[in-house]
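The complex is shown incomplete by one protein chain, all other protein chains being positioned as in the whole.
Here is chain A:
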Amino acid sequence: MKDVIDVMELQREKSRRSTIVDYRQLDFMQGFSPALFIFECGKKLNAQPLTVAAAAVIMHRFFKEVDHSSYDQYLIASSALYLAGKVKDDPLKIRDIINVAHNTLHRGSNPLEIGDEYWNMRDAIVQAELLIMRVLKFEVNIVHPHKFMLHYLKSLEGWLGKDSWEKIPVAKLAASFLQDFHLDSAVLDYLPQHIAVACISLSLQCYGVQLPLMEDLDDEAWYAVFVKDLQKEQHWEIMEKIMEIFNKEEH
């Protein structure tokens, strides 16, 4: 386990991320995450961030239970978005999902005409939604790290002081780490509170922010005031996993 985080590397990786992806060339088995497709479609659909996060979690939970090669990852991803919209009371129209998903997979193509292909896709999404729900045993309540992160960040704002808080976009970067972590199915493996802390830690490290008065705490971690049960090792493990995402993204 590393005990320093290579911030420079992270920043280099981060800056490379605006390439247009051809999803049809990507292979799930090689470590590509269909969550990237969910993010892109979610953004185009104007879905709430929590809806997109829920869709990624639903998709990861589904593939955890079944054989990956048996299902079309983009069909499952589209259905997960449709279901997440219902779960989060942020309904996404199925017609919009079909158009966005189709155009994201076949860039530059025209919208589907109402015809067999359209109805097949619609039927497939609806059936896959039922399948997903059944595989998840209808347990679609998700506790997201987001609300914990918001609370921690609110407290940090006071801790750091308003001036430095406004100068350094710690919250923004932590939020984008949190979204990125949803690319990895590891997002299912940790408590939401712990994920929230790790994203903030990583963001603090990236900006080299020192929290005031920490020296009085004798080796206690800054997050000890928020979570009591997060071990140092696990804290590092989550941060490393978030960073690994950037390495995986090379394609």
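The working rule: contacts are C-beta pairs under 8 Å (C-beta built on N, C-alpha and C of every residue); 3 or more make two chains touch, one makes a residue touch a chain; residues count from 1.
Here is the rule we go by: contacts and distances are computed from a predicted model.
*Asks:* Could you tell me which of "DNA primase", "V-type proton ATPase proteolipid subunit", "Trafficking protein particle complex subunit 2-like protein" or "Protein kinase domain-containing protein" is the UniProt name of the chain missing from the displayed complex?
*Replies:* Matching "DNA primase", "V-type proton ATPase proteolipid subunit", "Trafficking protein particle complex subunit 2-like protein" or "Protein kinase domain-containing protein" to the record, the invisible chain is "Protein kinase domain-containing protein".
*Asks:* Taking the full complex into account, find the residue in A:Leu50, A:Leu105, A:Ala186 or A:Val209 that is in contact with the omitted chain.
*Replies:* The missing chain is touched by A:Leu105.
*Asks:* From the listed residues A:Leu50, A:Ala124, A:Ile168 or A:Ala221, report the one that touches the chain absent from this view.
*Replies:* Only one listed residue reaches the unshown chain, and that is A:Ala124.
*Asks:* Can you list, in ascending order, the chain A residues touching the missing chain?
*Replies:* Interface with the chain not displayed, on the chain A side: 24, 65, 69-72, 74-76, 78, 82-83, 86-87, 89, 91, 94, 101, 105, 117, 120-131, 133-141.
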